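Quick one: the structure is below, questions incoming.
One protein chain omitted, others in place.
Order as written gives the chain letters A, B and C; numbering starts at 1 within each chain.
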Amino acid sequence: MSEDLYAAADFCLIPMGVEASVGPYIAKCHQVLEKSGLKFTMHGYGTNIEGPWTEVCKAIQDCHKAVHEQGAPRIATDIRIGTRTDRDAVPGTVNDGKLARVQQLLKEGEGVSQE
Amino acid sequence: MSEDLYAAADFCLIPMGVEASVGPYIAKCHQVLEKSGLKFTMHGYGTNIEGPWTEVCKAIQDCHKAVHEQGAPRIATDIRIGTRTDRDAVPGTVNDGKLARVQQLLKEGEGVSQE
Amino acid sequence: MSEDLYAAADFCLIPMGVEASVGPYIAKCHQVLEKSGLKFTMHGYGTNIEGPWTEVCKAIQDCHKAVHEQGAPRIATDIRIGTRTDRDAVPGTVNDGKLARVQQLLKEGEGVSQE
Partner (left out) sequence: MSEDLYAAADFCLIPMGVEASVGPYIAKCHQVLEKSGLKFTMHGYGTNIEGPWTEVCKAIQDCHKAVHEQGAPRIATDIRIGTRTDRDAVPGTVNDGKLARVQQLLKEGEGVSQE
């Protein structure tokens, strides 16, 4: 029970008690995540991130700490996090791989009903 | 109270009671969303989607219906959904605009602390 | 495709651009939900709610509208929403039933490994 599971995750951090436009806080998170060394990609409503469970959780906590330091008195974050034991994860490729698989299926028309 | 708010959203649909690899179900959702006429973009752990609140919710329900028809007896979805009244939404640009704003801030170094 | 699925859901609404303590906004949501006629129960980090999919989504949008009227310029909500076709839902009992089932299993020790 001591070893970390490999986690594919996505999170959306919401600073509270500050102005409604929170771009600067999210930009700060980007810098924090770069220092984490983990693979991450921002999108329009969150950030894909993956790595050993503990490191992913630490990176997100580091974002909270940095955003508190920027002046947000409260933060609410939504995290989606997934693990699997039926295949070996190639580090840094899991979230991209899920998207690529769907795109491949769409291209092939495989597994998708024809209407 | 009768008019729809404009909603920027993101959702992650999880088929339950089926095999662990769910790419074909997500590919089917892609087809359903294309028919919705709404702006959407898939990423590694969900799908950005935006439009009038009711239409966004209807599109996600249509995904549930299609995935049930594909054989999944149960589905659990996580939706992040946001609205704002301090600025007018340009339909189809809100999620992309949020990401572009963060990227601009990172480029300018504005609002991001220097360390 | 025209009939509503029965949805068991849970949501957490976060007012942005206002003070950090948001109790009054959540209390307002409680009043909005009472008017919806749907079964709901608040807990420490969200609200269980269930009913026909469209009505659940409408009730949550009504909360957004009311919280905007209270002065919040931006709102971010996280919704968990589930549907199933392998059993008939008895309206108003699904979320409570899930919890009761787990409690029953714990009581019986059934399905739970002995260590």
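In this section, contacts are C-beta pairs under 8 Å (C-beta built on N, C-alpha and C of every residue); 3 or more make two chains touch, one makes a residue touch a chain.
Here the structure is a predicted model, which means the values were calculated and not measured.
The set of chain B residues touching the chain not shown comprises 12, 14-20, 22, 73-74, 76, 78. Considering the complete assembly, chain A touches the hidden chain via residues 1, 4-5, 16-17, 53-54, 57-58, 60-62, 64-65, 68, 73-86. By the touch definition given at the top, chain C reaches the unshown chain through residues 8-10, 12, 20, 23-24, 26-28, 30-31, 41-46, 48, 69-70, 78, 80, 82, 84, 86, 94-99, 101-102, 105-106, 110-113.
By definition in this document, only the chains that are shown with their structure count from here on.
Two copies of one chain, chain B and chain C, form a contact in which over half of the residue numbers belong to both partners. Mean C-alpha positions place chain A and chain B at a centre distance of 15 Å.
Chain B has residues 78, 80, 82, 84, 86 in contact with two or more other chains.
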